[in-house]
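The complex appears here without one of its protein chains, the remainder shown in place.
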Amino acid sequence: MRILKELVAEKDSTDLGKELHAFVVKLYPICRSITGDGLRRTLRMIQDRIPLEVTQVPTGTSVFDWTVPREWNIRDAYIKDAHGKRVVDFQESNLHVLHYSMPVHATMSLSELKPHLFTLPEHPGWIPYRTSYYKENWGFCLPDHQMLALKDGEYEVCIDSSLEDGHLTYGECYFSGRSTDEVLISCHVCHPSLANDNLSGLTVATALAELLSRMDLRYSYRFLFIPGTIGAITWLARNRETLGRVQHGLVLTGIGDNGGFHYKKSRRGNADIDRAVEHVLRHQGEPSEILEFSPYGYDERQYCSPGFNLPVGCLMRSVWGTYPEYHTSADNLTFVQPSQLAGSLQVCAAIVDVLEGNRRYRNLNPYCEPQLGKRNLYRSTGGESISTEINARLWVLNLSDGEHSLLEIAERAGLPFAAISDAADLLRENGLLAPVADRKTGAAPEGSSQPNPTKVPQRKQVAALD
Amino acid sequence: MRILKELVAEKDSTDLGKELHAFVVKLYPICRSITGDGLRRTLRMIQDRIPLEVTQVPTGTSVFDWTVPREWNIRDAYIKDAHGKRVVDFQESNLHVLHYSMPVHATMSLSELKPHLFTLPEHPGWIPYRTSYYKENWGFCLPDHQMLALKDGEYEVCIDSSLEDGHLTYGECYFSGRSTDEVLISCHVCHPSLANDNLSGLTVATALAELLSRMDLRYSYRFLFIPGTIGAITWLARNRETLGRVQHGLVLTGIGDNGGFHYKKSRRGNADIDRAVEHVLRHQGEPSEILEFSPYGYDERQYCSPGFNLPVGCLMRSVWGTYPEYHTSADNLTFVQPSQLAGSLQVCAAIVDVLEGNRRYRNLNPYCEPQLGKRNLYRSTGGESISTEINARLWVLNLSDGEHSLLEIAERAGLPFAAISDAADLLRENGLLAPVADRKTGAAPEGSSQPNPTKVPQRKQVAALD
Partner (left out) sequence: MRILKELVAEKDSTDLGKELHAFVVKLYPICRSITGDGLRRTLRMIQDRIPLEVTQVPTGTSVFDWTVPREWNIRDAYIKDAHGKRVVDFQESNLHVLHYSMPVHATMSLSELKPHLFTLPEHPGWIPYRTSYYKENWGFCLPDHQMLALKDGEYEVCIDSSLEDGHLTYGECYFSGRSTDEVLISCHVCHPSLANDNLSGLTVATALAELLSRMDLRYSYRFLFIPGTIGAITWLARNRETLGRVQHGLVLTGIGDNGGFHYKKSRRGNADIDRAVEHVLRHQGEPSEILEFSPYGYDERQYCSPGFNLPVGCLMRSVWGTYPEYHTSADNLTFVQPSQLAGSLQVCAAIVDVLEGNRRYRNLNPYCEPQLGKRNLYRSTGGESISTEINARLWVLNLSDGEHSLLEIAERAGLPFAAISDAADLLRENGLLAPVADRKTGAAPEGSSQPNPTKVPQRKQVAALD
């Protein structure tokens, strides 16, 4: 079986990093929000690379306890001083405006203006990123030292935005595998000029989808490119009946910065995805950390709400809120590194390889060890120590009682999944192992003689946007 | 809901400590034992403060494998030297006599006397506390240096005690709550002039009972003021049929000294009381230690015997037998500190608050998060980090699936119980949570619309003593 990691390795790691970073650069200037033209433009650019079905949900639609909001678009925004000079200018950075600001055009004193200004005193040179999606307000975000420099006097304030009935938009990319059981990869696409949060996530997800399109897959894969919170809630509300298919899921976010990996476990805490990611991170060579589930964070909040409790974790490098650049203008194109993006894609590929390759086998010679020597699977001269390859074979034979998965065997053996998976392939070719049907799905495993009745060509037609 | 901790906080902590210590001072001089007048006098002084039902069980009554012993009373005891001078005098300290000594009046040589003398060579200035309840004997306890100073010669020995048929006496204070399920608080009252072991325990228990008398209670509470071992055995033998009501229990002992808290877990090891006390101790700000159950100790030995296996732990400061003052004249009124008594009462109040407030809820919007913002339960400007209050709300919503108790949620969130409990109250007021009936008791939770048929006015008439 071809594995994804090898597909990633076909490309030089430096080149891969450059390509990934180039996509971040391309998307960076767009003014995205949870609705509006910037979001649609972003989805179109992803659609240029992978098959994306785009869904538009009208303003006012009820989704569980929430309502799809009005669509927000913005053309310009500024604060002009008494000399008519733009002292704060949306054209310079789309972070300068409180996102979802009501339209406003007025002249006011500095003291009237001040309650509408947001700064970061602890980082006086940075613009904070602030929003007011669900409470009508308007405002500007600016460096603290710039605010302190404003003199008393009259200011012309203009936000040329619109808040009108329209749509919430999201994109979905689906690859059908041998089973209808799904792996869900979700990333938010609603942040404006912020590179790590979350252009890094959607960029790696897009590249991962490109790679998966070239694979023969066991699971079906669904990539979601959605506005944070309201997008996840809307998608869940519209797909409630088929959520049972989600066997494993991952929110990808903030994976381009210089930090080591962090994986936040699903609410279940011991789901297969939790074990797969922990295993991959332990063997990928850099320091990493596993975090227990908590109800604050990204869209795993919604997937892991108690009514769904889906097995969805969240893969990051630095954790939101713990690094100073988070939600500021310092989360820019230099904050995200090509090499880190490439490393994140490699880790994602290794995780997919574990999910795809993790199965249970039955040792067909369970009474004593089979004689590996006569099959040329053992050393020929006794008395010396054995190799890792032979050790992996012994582990697979010993624990393949139909109960232990290859991932569990790899964990007990302290060996990387690939070593155990390779051993299983070899033993199977030699007639020593038989695959066991997946317990959860009843789907016949790859290469079994039974035809898989669930395999239906399902790659949907992709609607062009606009 | 009013919580006990607030009631305790009404009083200045220093004043509280002084009041508690004053009761220890008042009780200190009395010569208590497992039976007799000193014990009854002590119970009367507790009865002056809280409603106490006193039970008298006649000598000779069989209680499981034991028999209620004869009643012991003592008026005087001394050793006089050849000059008629009292060299050991019960009037100076009631520790000077081996408790439960037979009456004796004789003249004998020092060598005849010596087998009846008990000292502590490692602390030559202290009088040890020794007893001989179940083997007929007589003796004197004295400082080692005093014994070494005794010269050869004749001594007059007198113990003016009586061992006669009478009663074993204990006190019981019961407050009925909305449920007949009980919380048991037990402390022994049989030790003579020893301040920490166990005037500290009965003093804090008495103050706790005073506070509970002013509360609307979920559980019923039963305070036992009993002689150690034989008292607990007698009470258990007489109340065997209703022990099933005991849902949580605590032995209070040695909680006035300068040491940090120690909690010895119940035999079950994971009872609700174990988790509640562990949680409170972790958040009370001082170092503390959790001890596994062991079969030696105080009356939890009897409550946790295998036939009962009640969920009863033991709360202490320094652990019996580990501090040199234990069971000696150095466990005196300066060994027990007002501030430590006040701190112990505060911890007990916090434990009661957890027991009273710990319940399970069901999130009424379990599919995705409910929109807290439209209920003014969220921040209005997005992009910044959230407060502990909002975090607590998210935890309660996420884990309120009818399975997790508030205490379990507090543990997983790493937040104090009060923060989680406050969040639950707020979410419930906003119609987002519904209480789940207690599994063990089937009792309807507080504020539910069903009337509680088990609520019966049960405060018993209290018999006056003597």
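Here the chain labels run A and B in written order, and each chain numbers its own residues starting at 1.
Here, a residue touches a chain if its C-beta (ideal position, glycine included) is under 8 Å from a C-beta of that chain, and two chains touch if they have at least 3 such contacts.
All values reported here derive from a predicted model rather than from experimental measurement.
Visitor: For the chain that's not shown, point to the residue among B:13, B:213 or B:305 touching it.
Guide: Spelled out, the listed residue whose C-beta touches the missing chain is B:305.
Visitor: Can you work out which residue in B:72, B:90 or B:129 touches the chain that's missing from view?
Guide: B:129
Visitor: Write the list of chain A residues that the hidden chain touches.
Guide: Against the missing chain, chain A presents residues 363, 365-371, 373-374, 380-386, 391, 394-395, 397-401, 412-413.
Visitor: List the chain B residues touching the unshown chain?
Guide: Residues of chain B in touch with the missing chain: 63-66, 98, 118, 128-135, 137, 229, 232-233, 236-237, 240, 267, 292, 294-296, 301-302, 304-309, 321, 327.
Basically, only the chains that are shown with their structure count from here on.
Visitor: For chain A versus chain B, what separation do you get between their C-alpha means, in angstrom?
Guide: 54
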